[in-house]
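Below is a structure I'd like to ask you about.
The complex is shown incomplete by one protein chain, all other protein chains being positioned as in the whole.
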Amino acid sequence: MAGVMTLVLGGARSGKSRHAEALIEAEAAPWAYIATAQAWDEEMRVRISEHRVRRCEGWQTIDAPLDLAAALATPHPALVDCLTLWLTNLMLGEHDIAAATVALESALADRMAPTVLVGNEVGLGIVPDNALARRFRDEAGRLHQRLAVRADNVLFMVAGLPMRVK
Amino acid sequence: MAGVMTLVLGGARSGKSRHAEALIEAEAAPWAYIATAQAWDEEMRVRISEHRVRRCEGWQTIDAPLDLAAALATPHPALVDCLTLWLTNLMLGEHDIAAATVALESALADRMAPTVLVGNEVGLGIVPDNALARRFRDEAGRLHQRLAVRADNVLFMVAGLPMRVK
Partner (left out) sequence: MAGVMTLVLGGARSGKSRHAEALIEAEAAPWAYIATAQAWDEEMRVRISEHRVRRCEGWQTIDAPLDLAAALATPHPALVDCLTLWLTNLMLGEHDIAAATVALESALADRMAPTVLVGNEVGLGIVPDNALARRFRDEAGRLHQRLAVRADNVLFMVAGLPMRVK
């Protein structure tokens, strides 16, 4: 039987990561934390390090700024945090997003343990002036739609609380 | 008996149009596609043409960049795609939005067939610097509230999935 897949969407500081961590910690340890963040600058290094400190024992971190599919080969319950930074890394590196999405979907189909994927909802403001920002929110929306089709659960976070979408 | 009215709201690339099309296609054909988009530039022409290709047989397109009320006189199940571009056209053309809204409400009250209206939720980001953008999101919010009062169903789309608001 395939592992249960949960997609956790929400805005900035809506409690996505914390809720996603709690979902995985309800499973038997060890747990894989698949980190897509790249420490481009000091602010990012601090943020990443704070996230690590918050997570308790039982977590193994796998850095996967680009190759999410390979990271998901872990047999353990896995948290992908987050899709938004992964997509940013793909776009900034001019990688093939369509191909990477297909590889991700294939890796998800092969998962035997639970998987929780976190993504930022960025499409609910005024249309951005910036063309790259417009393209980014289109790509993010498309990715979330594709993953939502195959997810068992889709949650929309508001003020730290999950609303069930699926 | 009046036709059922459904308001489909959501962010960019949240699957609003696709879901709205499916709602109408569950009714007996033919179906009216009331298009508010104006092809200002090549990018827009491509986008409009892609939308047409996606829709299967049974759809009749009515272009209504400004006069939604007249277009809604069609006796067929009708999809208005979308309120956001209609409001943009009214604002850019300096038309009377209050009068156009009253005419729209009156046309909706006269509908005997099902109607689905699609609108972009744009008010959930940081307050825009741009005064026109601020006015636009105020107008859009007011319009959605007025239509939601008379709608039988209001849906909020997240990642291609509908959340029922009403």
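Every chain is named by a letter (A and B) in the order it is written, and numbering of its residues begins at 1.
By definition in this document, contacts are C-beta pairs under 8 Å (C-beta built on N, C-alpha and C of every residue); 3 or more make two chains touch, one makes a residue touch a chain.
As the structure is a prediction and not an experimental result, all values here were calculated from the model.
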item: Selected residue (touches chain absent from view) among B:Ala39, B:Met91 or B:Met163; value: B:Met163
item: Full-complex contact with the absent chain, from A:Val46, A:Ala70, A:Ala109 or A:Ala133; value: A:Ala133
item: Option touching the unshown chain, where B:Leu7, B:Ala20 or B:Ala159 are the choices; value: B:Leu7
item: Residues from subunit A at the interface with the omitted partner, ascending; value: 10-15, 121-126, 128, 130, 133, 136-137, 158-161, 163
item: Missing-partner contacts on subunit B, residue numbers; value: 7, 9, 11, 121-127, 137-138, 140-142, 144-145, 147-149, 154, 156, 163, 165-166
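As a working rule, only the chains that are shown with their structure count from here on.
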item: Whole-Å separation of chain centres (CA-atom averages), subunit A against subunit B; value: 31
